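With one protein chain held back, the other chains of the complex are shown just where they sit.
Up next is subunit A:
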Amino acid sequence: MSVPVLSAQVIGKSYGSGANRFDALKGVSLDIQAGESVAIVGKSGSGKSTLMHLLALLDDPDSGVLLVEGTDAKKLKAKELNRLRNQDFGFVFQQFFLTANATVLENVVLPLTIAGVGAKERKARGMAALEQLELADKAKNKAKNLSGGQKQRAVIARALVNNPKVIFADEPTGNLDSATGTVVEDILFKLNKENGITLIIVTHDTELAARCDRQIFIRDGLEETADSPTGTHKRGGAHS
């Protein structure tokens, strides 16, 4: 088996300190192979977003080790970390995080702007991504004038404009009605099948989770075995 794209080994994360200390993640281990689609499932507050942020190198775990293509994430230099976030990862956050007064195109090409890509190429690649999501006609509209479904499509266009290896999606359908939600899901899985982009989807929607190759269930900061959602913990936590 090849080196996993991402490998978490008993990673833990707590927020606050002293009496306010809260262990959001108590030691989770998982491997994610290139081209997989993985669902991180659990109730609200179980630690799914926290886990996703750690996997996406947006936050540092307090305990455990995270390997990115075999390299310890702690040993990555700031520059390399930024390159990974910018070029290898695409993000779809729980909220849209679109700049309301900027155009859809400007929002979508943000990762390219950050990367320092020239204006012309930026436009071409941004339009290509928008076409892929059937949003090309809205390119010049202000982001605030889009409907919820259009916003989510714009956000996905932004996530894939850099041709990332991995797309992290946090509740990508959470804010959408079920019909629009299904459209967005289809787009994500199409990217996974056709472009080989690794998908890591955080959701509490079991139907969406079922469409993924694999599900990881999180409960109170710990992973549960898939076949016994209320049962015993598969692995012990670093914290109790």
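Operating definition for what follows: a residue touches a chain if its C-beta (ideal position, glycine included) is under 8 Å from a C-beta of that chain, and two chains touch if they have at least 3 such contacts; residues count from 1.
Throughout what follows, contacts and distances are computed from a predicted model.
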item: Complex member absent from the view - protein name from UniProt, among "FtsX-like permease family protein", "Ferredoxin", "Benzoyl-CoA reductase, bcr type, subunit B" or "Cytochrome d ubiquinol oxidase subunit I"; value: "FtsX-like permease family protein"
item: Among A:Gln9, A:Ser63, A:Gln87 or A:Asn195, residue touching the chain not depicted; value: A:Gln87
item: Residue of A:Pro111, A:Gly181 or A:Gly221 touching the missing chain in the full complex; value: A:Pro111
item: Residue among A:Lys26, A:His53 or A:Lys151 that touches the chain left out of view; value: A:His53
item: Absent-chain interface as seen on subunit A, which is shown; value: 53, 56, 58-59, 78-79, 81-87, 91, 93, 95, 97, 99, 101-102, 110-111, 113-116, 118
